[in-house]
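With one protein chain withheld, the remaining protein chains of the complex are depicted in position.
Then we have chain A:
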Amino acid sequence: MQMPSPKSRRWGDSLFRGLTFLAALGMIGLVMVIAVQLIRGSQLAFTHFGLGFVTGSRWDPVHGAFGSLPLVYGTIVSSLIALLIAVPLSLGIAIYLAELAPHWVRTPVSFLVELLAAIPSVVYGLWGVFVLVPLVRTALEPFLQRTLGWLPFFQGTYYGFGMLAAGIILAIMIIPTISAVSREVLLAVPNSQREAMLALGATRWETIKMAVLPYGRSGILGAVILGLGRAIGETMAVTMVIGNRPQISPSVFELAQTIASIIANEFSEAFDELHLSALVMAGLVLFVVTLLLNILARLLVWRVARAPEGVTRE
């Protein structure tokens, strides 16, 4: 093989370098295209409604009313229900896997939890419609009404579909995210912290409670926010079980609608310009919120587990 002359070699190097550079620029360009496209698409709705878009409480495409408050409400409440269920469970998993589990248990159980993340959203939705929703209707909702029915949250008809089912399915879907990141954070806590506590005569739980968890606090918060971001943007499974009715009701038994689910439901059938634009604007709101949550979460997680790549890898 003949050696290439230094000149042509330099030429090849700059070409290669330039190509990879372009690809990298493309990534930034892509996010900009996404932002510009969303802003441009929502222009019409914005000039029509202004801030009333966010404060309006009626979403009725037939009559040209596009107030997104019910969607925002549905998104926030379903995500909060999800967090309420998922955070304690995920912390339990993270603590178990990082601190307690014997070695031979760790790998298979971590694998199973990751498997939970690999199942497509639409399959969760299918399972939700045919397994979870009937279960919620026949068992969970009657039970909640019997025991906590005096609260405004647990009143009304049992549909099965609705806010509660959406919250539960979201919880299942964000458990892998929160538990995996928290586990990484706990593993990054230096052993000296644990040893110091144990040497003072603390039990294992006291060690975890007083030394390990406080040390990883901001990282765990980051994990929770990352999970929240996922819950807010999750579309298919929610669309299939939430009942798709944009309304604000204190009861979690009621049908509801989220930003993501209304886009999935109405976008392809929105023939009216204004309707389409309103949906894109809802998308813009979703984009901005998830963007901010993600940035916040990354910053928090980075602070604990220095190397950012260590967080996502096992």
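To be clear about the criterion, contacts are C-beta pairs under 8 Å (C-beta built on N, C-alpha and C of every residue); 3 or more make two chains touch, one makes a residue touch a chain; residues count from 1.
Throughout what follows, contacts and distances are computed from a predicted model.
This complex has a chain not shown, and the name its UniProt record holds, of "Phosphate transport system permease protein PstA", "CBS domain containing-hemolysin-like protein", "Gfo/Idh/MocA family oxidoreductase" or "Succinate dehydrogenase", is "Phosphate transport system permease protein PstA".
Of the options A:Ala45, A:Leu83, A:Val113 or A:Ala188, the residue whose C-beta touches the omitted chain is A:Val113.
Residue A:Leu126 is the one among A:Leu126, A:Leu140 or A:Leu274 that touches the chain missing from this view.
Not every partner is drawn; the one left out touches chain A at residues 3-4, 9-10, 12-13, 15-17, 19-24, 26-28, 30-31, 33-34, 37-38, 40-41, 88-93, 95-97, 99-101, 109, 112-113, 115-116, 118-127, 129-131, 172, 175, 179, 203-206, 208-209, 226, 229-230, 232-236, 239-240, 260, 263-264, 267-268, 279-280, 283, 286-287, 290-291, 293-295, 297-298, 308-309, 312-313.
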